[in-house]
Each structure stands twice: as C-alpha cells, then as structure tokens.
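With one protein chain held back, the other chains of the complex are shown just where they sit.
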Amino acid sequence: MARPTKILSAALLATALLAASCGGGDDTDGTASGNGDSNLPTCPVDAFKKASGRTEVVMWEGSYVGRNNAALHAIADAYNLSQNKVTVRVEKQGATYDELRRNYEQAMNGKNLPAIVAGEDTWTQFMVDSGTALPASQCIKVDKDPRAKMADLLPSVAAAYTVDGVQWPGSFAVSTPVLYYNRTAFANAGLDPDKPPATLAEVKAAAEKLKAAKLGTSGPLVMKMDPWFIEHAVTGVGETVVNNDNGRDGKRATATTFDNPAVKETFAFLADMKKAGLLNAVSNSKLIDHYLAVATQGSDMLFETSAAITLIAGVVAGNLDLKKELGDTVDVNIPAGFKVPFEVGVGVYPGLKAPGKGQIGGSAWYITTTGSDAVQSAAWDFLKYFNQVDNQVKWTREGSYLPVRDKAQQELEADPSWAGSLIGRWITTAYNGMKTLNADFPGPLIGPYDVFREDVAQAMESVTLQGTDPAAALKTAGSSITAALKKYNDTNF
Amino acid sequence: MSSVSFDHVTKRFGDTTAVDDLTLEVADREFMVLLGPSGCGKTTALRMIAGLESVTEGELRIGERRVNDVDARDRDISMVFQSYALYPHMTVRKNIESPLVATRHARPAAAERAARVREAADVLDLAPYLDRKPGELSGGQRQRVALARAIVRRPQVFLMDEPLSNLDAKLRTQTRLELVELWRRLEATFIYVTHDQVEAMTMASRIAVIADGRLQQVGPPQAVYDRPANLFVAGFIGSPPMNMIAGEVDRSPLAGPLRVRTAIGNIPLPTPPTTNLHSVVAGIRPEHLRLGGSDLSVEVLNVEQLGHERHVICRAGDARWVVRQAAHEPAPAVGERVGLGVDGASLHLFDPTSTERIA
Amino acid sequence: MATDAPRRGAAIGWYVLLSALSLIVLFPVWMTIARALSDGSATLFARTPSVLPYSPIQWDAFSRAFTEGGLGRPLLVSGLVTLIIVAAQTATAVGAAYAFAFLEFPFKRIVMVLCAATLLLPIEVTLIANIQTLQEVGLVSPSQGFGEAIGALTLPFLAQAFGIFLIRQGFLGIPKDLRDAAQLDGYSDLGFLRRVAVPVTRPVIGSFVLIAFLSAYNQYVWPRFSVKTNRWDTVQLALRRFGLDNPDQLNLGFAAAIIAALPVLVLLLVFQKQLIRGLTAGAVK
Partner (left out) sequence: MGKRRNVRQWALAYALLLPSLVVFAVFAYLPLYRLVHFSLYQQSSRLGGGERYVGFGAVWDVLSGERFLQGTWITIKFLIFTVPAGIALGVLLAMAAHRRLKGIKIFQTIFSSTVASSVAVSSVVFLTLVNEQIGLLRNVSWLSLKSPNSALFAAALSSVWQNLGLTFVIVLAALQTVPEELLEAAHLDGYGAVRRFFRVVVPLISPALFFLAIVLVVYGFQAYAQIELITGGGPLRSTETLLYRITKLQKNTDLQVGASMSLGLFGLTFLVALVQFRLLERRVTYGN
C-alpha cells in the first residue's frame, strides 16, 4: 500500500504546483518604465544601509573565462570582505552572450532577474527598452559619495553607452579588436615584425607576401566571421550601418544603410581576400578554431578581441623566456620543453583608412530595476567599488580588459614590471588603439542587435565561404534586418 | 457441507450462451466429472463454481450458501488448472504455500504454514523438490505441485480443469489412480472437467455429460455407458464409439419377428420399443457385434491389430463400423464381405428427431 | 547465407572481414583515446594530425578530468537524475500497465489513446513551452538550486508511454490460468501485481529499466535548456564545457567523453541480452 500512496502524493504535489503557477497568467503589475527622461526610475542610493543584515547582490555574466573570470571573482570577494552590509555573488549564466541574453529575457518572465547583469555592448538599446535597467546616471546624479563620479572616464566609453543624455551601465569590461600576428612568419616573409599592417589594404599586402613565401597555407589572415570587425571598420570611417544616425538621433533605427561605401568596401575586402586565397574564414559559430589556426601556423594574422590577450599570451608562454617574462599571470599547462615555434605580436586593429578608430566593445554592467531598493542600492555600491582605480588596475592586469579610466592606465604604465611584460605591452597597444575612437561618433544603437549580428555574419559567411556576391549577400541581410527592426519596434509595447 | 448445486444456471458471454439452464447437484464427497467435447461449457461451469466467472442467471450454491456474489477467494475451493498455473518465479515451497499467504487477514502463522506445506508435499511425494523452481521439474512433478497447492488450504471442494491433458499417456494412467486415491483420502468433493471419456469412466462417482452448454445426462459411469440417454451421449462415450445406423421398425406381423430394417440387413428386436415410431436410429457397441453372423452384411475395409484384440473396420452403408474381435479368432481379409451377428438385447434405439433414447 | 558453418578457408576470410569492420567501428574510439592521451597543446600545435597519440603520452587526462575538469559533480548529478527517472518511470509504467492490462474501468479506451498519443509529443516538440512553464514555477531559473534543478531535470520524465505499453504487453503475456490461480489463492489486485505480475514479467521490466537508464543518462536537449547554471550540469552537458574554457586542455574533454560512456558500456557488457531485448522491442516479434 505504501508505495502507490507515495507516488500518488508526489503526483498530486506536482499538479498542485503547476496548477498554482498556470492559474494566474495575466501580468497586471505594469511596471512604469517610459521612454522619456521624466519616466526614468530613481536611484535609491544607500538604501541597503538601512536594511538589516547583509543584502545579497547577484551578478550574472556569460563571457568571462579563465583569468578574467578569476579576477572578477577576486574583486567581488574583496568587496564582500571590505564591508558587512552587502554580499556580491557572481554567477555564470551562459557560455556566450547569446545564452546570457536568453537567460536574462527568460528570467524577465519569472521576475527573477539578477541585481546586476554584465551585458554585451550590443544590448544597450534593448536594456533601455526592456524597462529592466536602472540608469547609472540616475545614481551618479543623486549620490553624494565622491567615488560615484569618474571625471576621467574615457569619453568614448561614456558616449557609447549614453542614450539621449542618459548613461545606462555603471561599470564596463571594455575590449577592442586587435591584430595578432606571427612575428616569425613576418620576418621570414620579409615583412617588418615591428610594423604590423595598419590598414586593411596593408593587411592584404602583407598577406600576399606571406603567401608568396608559402606561409599561412590555410590563408595568411584568419578571421572569425564576426560582424564586430565590419562594424569597427565602418564606424572607424564615420559611416553608419543603420538609419536615423545609427539609431542615435532620438528615434529608433528602422532600416539598414548598407549601401554606403564603407560597408561595401569592407565586404569587398573580404571577397577579395577570399578570392585571392589570402583569407582563412572561420564560421562565426566557432569558438576557438581561429585561434587554433594561428597555433598550427595555418594562418599568420588574426583579428580578435583584446580580451584574448591573456589567453594568447598564455598559450605562447610555452616559450620559456616568455613564461619568465609573464610571471604567474599565465595559467596554462604546457609540458616541459615544449616550445611554441614562433613569436606572436599585437598590432592596432587595421581600419579602412587608418588604424584604430572603430567603436567600444566588450561588456557593460547594468543594475536591474526589479530588485528591492536595498538590492538596487547595494548593486550600485558594488559598481562604485569596482570602478575605483585600484580595482580597475587589477581588472586590466589580471582580466586583460582595457582600462576605462585614464588614471588606471597611468598607474599601470608607471609599473615597469607590467609595462615591460608581454601582456602589458600588448594591452597598451590595444589601449592606444582605443584612444583613437571618436567620442562624437559611437557605434550604432540597434534594438535587435543580435539579429543584426547574426544576419551580417551570414552575409560575411556567404561571401567568404560560399562565394556569394557581396551586394547580393548584403541585400539579403539588409531586408532581414529591416524586418527584424520593424518587429522589434512592434513588440516593444 | 460441501455439496455444490446448480439451480437453473445460465451463463452468457454477449450473444453466446456458454451454459444453458444447468441444473446439477454434486453431492458431498462425490467425484463428479463434467464430460464433454471442448467448447461445450463444462469449463465455464467449473469456473462459475470457482468464482472466476459470474453467473448470468440462476443460483449457484456451495453447501447451503448461495455464492453468486461471493468472491473467489472466499468460496473455500481449490482449483487445479490444465496448465498447472504454477508461479514460475517461486520455488515449489512458495508455490504450495501461496494460498496460505496471499490473503493477509487470513494468513496462518509461519509454523503452521510450514507444517501444512510439508504435509501437502508429503502426500504428493514432493519433499525432495521443495526448493526447486517449477521450470526445473518434469510435467508430472509440476502437476503434483499444482495438486499440493490445491490441497494445502484444505478446501471442501476441489475443482480440476483437465489436469491430466499435459501428461504423456503412461503418466496419465498412473496419475488417474493417484487422483482417486487422493480423493478417498481427503474425503472432499471433487469436480473434474475433462473431454476424455476414459478419465471420466475410470475416476468418476458420477459423470455429467455436457454438450452445447446443456446437460445431457448424469449418472454413474456404467449406467451412462449402458444406457446413454441420447444419441450424443451414445456417440461420445465408448471407444471405439458406438456403431449407428438409421433404420425402420418393421412391425408387420407377416414379416416374422419384430426387427429393425436397415440398409445392410435386419436387426432382430427381442422386445417391442416403447414408442410407436417408425423411423429410428439403431446403435450397437463394437463388442456386441459378432463376425460370421448373418443379420447384417458389411465389407471389411481394414483390420487394426491391438495385440489383445482386433478392430475390424467395415463399411456399413454410408457409415463405418467397428467390430471388436478377440485376438485368437481368425481375422477377416480386407475387401472381404462378411456377415455380422447382433445380440438384440444390446441394441440401443434412438428417436432420430429428438435424439432421445427410446429403448 | 548467414548461418552455414563455413569451411576453414572461408572462415579465415570472414574473420578478416569482421576484423576489418571492427576496426572501422572502433576507429573513432581509438582516435578519442589517442587524443586523450596526448597533451592538449600538442594536439593544438600539431601541423598534421596523427592517428597516434603525440608523445610524450600522458595518462593523467582521465584523473585530471575529475580534478581539474570537475567531472565528479556532473557524474553525481547524472547518477541521481537517472536513478530518479528510472525508478519513477518503472513504477508509474508498471502501475499504468497493470490498469490497462487487467482492470476494467470507464473511459479505458480514451485514456489509453491519450497515453499513446503522448508518443507524438516528444520533449523536443514541447520543449519551449515546458521550459516556459517550469520557469514560471521557478524550477528553471539561473538561480535554481539543487532541488529545483533536479526537479526540472526529472519531472517531465516521471512517466512515459513507451514503458507503459511495453510492460502492458508483458503483462498480457501472463497466462490467464496464472491470473485465475492467483485470484483463487486469494491475492488482491495489488498483491497479484506485486507478488506475481511483476516478478513474472521481470525480463520485460528489466529490459525497460535498461532502456530507461540509457535514455535518461544520455539525454542532452532537455538538460541543455532546463539547467541554467553549470553547477547542475549533467555529464552530457559537461562534455560541452570541456575544451571551450581552456583550448589547450582538449585532452581532458576527450577523456571526459570516454568516462561519460563507461557506465553505459558496463551495462551493455553485463546485461547485453536484456538490453538488446529492450532495444529491439517492437522491431522483432
């Protein structure tokens, strides 16, 4: 008798549970979150101080791995030890930004959002529209704490995340694309290893030389078909990818502007490189294959994020001398005696016309509005802590994200053991590239940025992997993106 | 009291009537055999006693108790199945013990259960096999386990559904004897279903012959054999079966003694039949025919030697007849025409329309 | 054709063919072992991939998959989830199968059809709606705890139609006489189920248990979306994680794949007959 009864009660429990949940259904608690300034939520600064006990702040991220993940956790731990009112718990909520975003949007249904989310640079418009974000500028405005102000915040960073005068995220993990290249191969091909190509045209020229020297046999340049590179090139020359001034003139974007010369030129670059056998194109769905192409010397040049600097330096550290130089900042397991058979260099991302430029990449940290006042204010308190120069230095040193405060970069440069190290030199190269960004022309604001990226990636892949004519590929992507923009604007009711 | 009585019992499955208005008294401590061809309803009748089938109409009593609505397990009966229905996953001991443990509220103490299992096993010589599983036993042993399981609960009534049909011929003969001994020893009522008339004849106190769901005749084996109540019983009981032929009673005084005229000759009647029917079916058992007589004339089709006797198969008009002949007598040749002598006293007469016995 | 006992020369020919086929079937396994035995970086930097492990051969990938890869935890999660699913599926299937096989009750046909029709609604079809539902009740969320994760991983699989009908078929194979005998012996319905029907159908139930184990343990899609934090990753999900965080430690991922397959391999070797009977249920009468 006992057994069936147990089964029965378990089943009843399950039904009851689900019935309770499905009964409700209508979401009537209309959170007031308008578009205009007047409707912005207010920042309950210091509310956590009045709460009894510790306030828990859950932070979600989906992009920090290895060293930078450890650095984030270390800073959070240090913060938790430094005071007794707030506990920050960092949770990995996906292996990719897409997954994090999926989890975040799904959590919107259950209203179990974290206090802080480390969203991708592309999320800005979505975060503004979702009604889930508390703009950092609302806090900065009312917080009397001097730590709240960051006068030395890089203008390009602030501009990228400011919409209609409101700065939304409070902290950042900024990265920029750079050029990784095989110095040894450069030397062998008669190229100057100290003078990496500075424009796409120079990349092509270098690739031709490498090919002539029978190097980089899979294609001297390896690229993941990530639209990020296109956006950098296009933004770098001051051109848009969507209308309404890249979605920043107060109205949301409604269509693409792919017929401008910068977009065409960038795609032409891809097509030419591919046709000439100079490009090793890796599908955007791949995670590490482009790195591997460099490791196996199938390719000698790689466009990738500066956030990969520690990873690459780590792999390269198989070279004993380099390992010494890098000290304990590298966490890889390479057998004794193994030598990476070449040297790696880092150069500023080659633009269409000049090196650098482009737009701000990486991730940005948003405070969410669904938590209690105590939770929101505690989250803000943690961001303030994180933004302090010493933590920013740590974040760069160990996490390899670029400094967003001048003071942090100055402090780093003042330390010879950093400045002379491989990572330090590479980070500085990347930082210098980022300094060239035009704060008056930040990248696009696109609601369905994920769809935009996916469709552009498809266009890139069909040009490079399938040999489609760039114009046709762009046309397909353009119409799909325009439909997505319309749908996005329609569903933001 | 452990008599079993059917009182106008009918069982229907949908449109088909399996048992039709059965009225039958099985006396206490009687060995009653329900005999009939397969599908005649005898098994259904048995299953109604067991409580495995419900009664559609009429009343079924065990002892004085009306059991129409009594659960099978509460009827104080045991049943042995044709397939033995042993639990393949249990040892012999567990199988025998099963009826004692199945009902929680009526479960005897462990010591008593063990004693009763031991006793039942002893009765059936199963002691050496108690820890084996049915799969490791021979057919005969399995059959005995089924019997042991039946007797262990000491019921008033034992039901047996063709329990010997899965045994080979030799074992069957032996087990028949054992069953009768068991019946005497247990002093219980046995109700036994079979289609094998030899089993019925050898074991029964009384036989109930059933065909098409209807009771044909009840009586002690010899009585049923000697005076079959109708054509069906006459044809069903006896091996080889009774020889039959259609004929007419010749009552004309001119024709001499009273006789039955048939296509193959005349059979003398010692006494006039009780009815004044003209057309009859005459039946005569193979042992009551004599080769070399002059009443009837038939053609020998085959001669079957059985060792102690001989069966002579003959063509008798449209029918095939069998004549029993002692082994020492001279055998006829195949194809030979022979005369048959009939002892009029052993002649059976039936009404061809109603099939009932008339003399 | 197949079954004649061949002459000596022919036999050798068959052995050669069978061995060649075995090599082909096992080759991917060999490659995985070879890569597990090679240092991850050696695999990465190899200019032309080799069929052999790269020297120096390293044997510790299997232990490091636990120490560095943290494979122990997903194994435990998988073990627990599989255990719950198999136990529950067996229990619910036995119960339902008994009702369908032996009991008469109103709407029996309709209920049977409704159960069978769920075979048309595999978890892949209902995935996004089910995830949505479990999100709303809080079982699926990025902050899901142990209980919630286990609940999300198991609840949809506590009952399953295939098992019900497989076991029902087994029950229907029980001779009617045996049922009658049990009824006369005095077994109640549940007593008959427990003492007779289940033990007698043990081979079928055993096969089902193995099949249920296989499908529960090998699941990928549902855990992939019902587990929102890698704290509760199952073994299959954990495979996905290897090699992504540390591209130079690919060998751990390959070692983990081998380890993940071991429990099922052991079952296959120990219960080959029952497993095959389960797998072929429905294919061969």
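Each chain carries a letter (A, B and C) given by its place in the written order, and its residues are counted from 1.
Quick note on the criterion: a contact is a pair of C-beta atoms (placed from the backbone, for glycine too) under 8 Å apart; a residue touches a chain by one contact, two chains touch by 3 or more.
Since this is a predicted model, take the numbers as computed values, not measurements.
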Sole contact to the chain not displayed, among C:L26, C:L76 or C:L172: C:L26
Candidate in contact with the missing chain, chosen from A:M108, A:L153 or A:A439: A:M108
Specify the residue from the set C:L71, C:A93, C:V198 or C:A212 that touches the hidden chain. C:A93
Among A:D46, A:D129 or A:E304, which one touches the chain that has been omitted from the display? A:D129
State which residues belonging to subunit C touch the missing partner chain. 1-6, 11, 14-15, 17-19, 21-22, 25-26, 28-29, 31-32, 34-35, 43-44, 46, 49-51, 88, 91-93, 95-96, 98-99, 103-106, 108, 111, 114-115, 118-133, 155-156, 158-161, 164, 189-190, 214, 217-218, 220-221, 224-225, 236-237, 239-240, 242, 250, 253-254, 256-257, 260-261, 264-265, 267-269, 272, 275-276, 279-280, 282-285
Residues belonging to subunit A that touch the chain removed from view: 4, 7-8, 10-12, 14-15, 18, 22, 26-27, 29-31, 33, 98, 101-102, 105-106, 108-109, 126, 129-132, 225, 281-287, 289, 292-293, 296, 298, 369-370, 458, 461-462, 465-466, 487-488, 490-493
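The working rule: only the chains that are shown with their structure count from here on.
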Centre-most chain by CA centroid is C
Using the touch rule from the top, point out the two chains with the most contacting C-beta pairs. A-C
Junction residues of subunit A, two or more chains touched: none
List the residues on subunit A that touch subunit C in their complex, please. 1, 3-4, 7, 10-11, 14, 17-18, 20-22, 58, 60, 65-66, 91-93, 95, 103, 106-107, 109-110, 112, 114, 287-288, 291-292, 295-297, 311, 314-315, 318, 332-335, 338, 340-341
Would you mind writing out the residues of subunit C in touch with subunit A in their complex? 39-42, 44-47, 56, 58, 88, 91-92, 95, 131-133, 135-138, 140-143, 155, 158, 190, 228-230, 240-241, 243-249
Touching residues on subunit B, where the partner in the complex is subunit C: 47, 50-52, 72-73, 77-79, 81-90, 98-99, 102-104, 106, 149
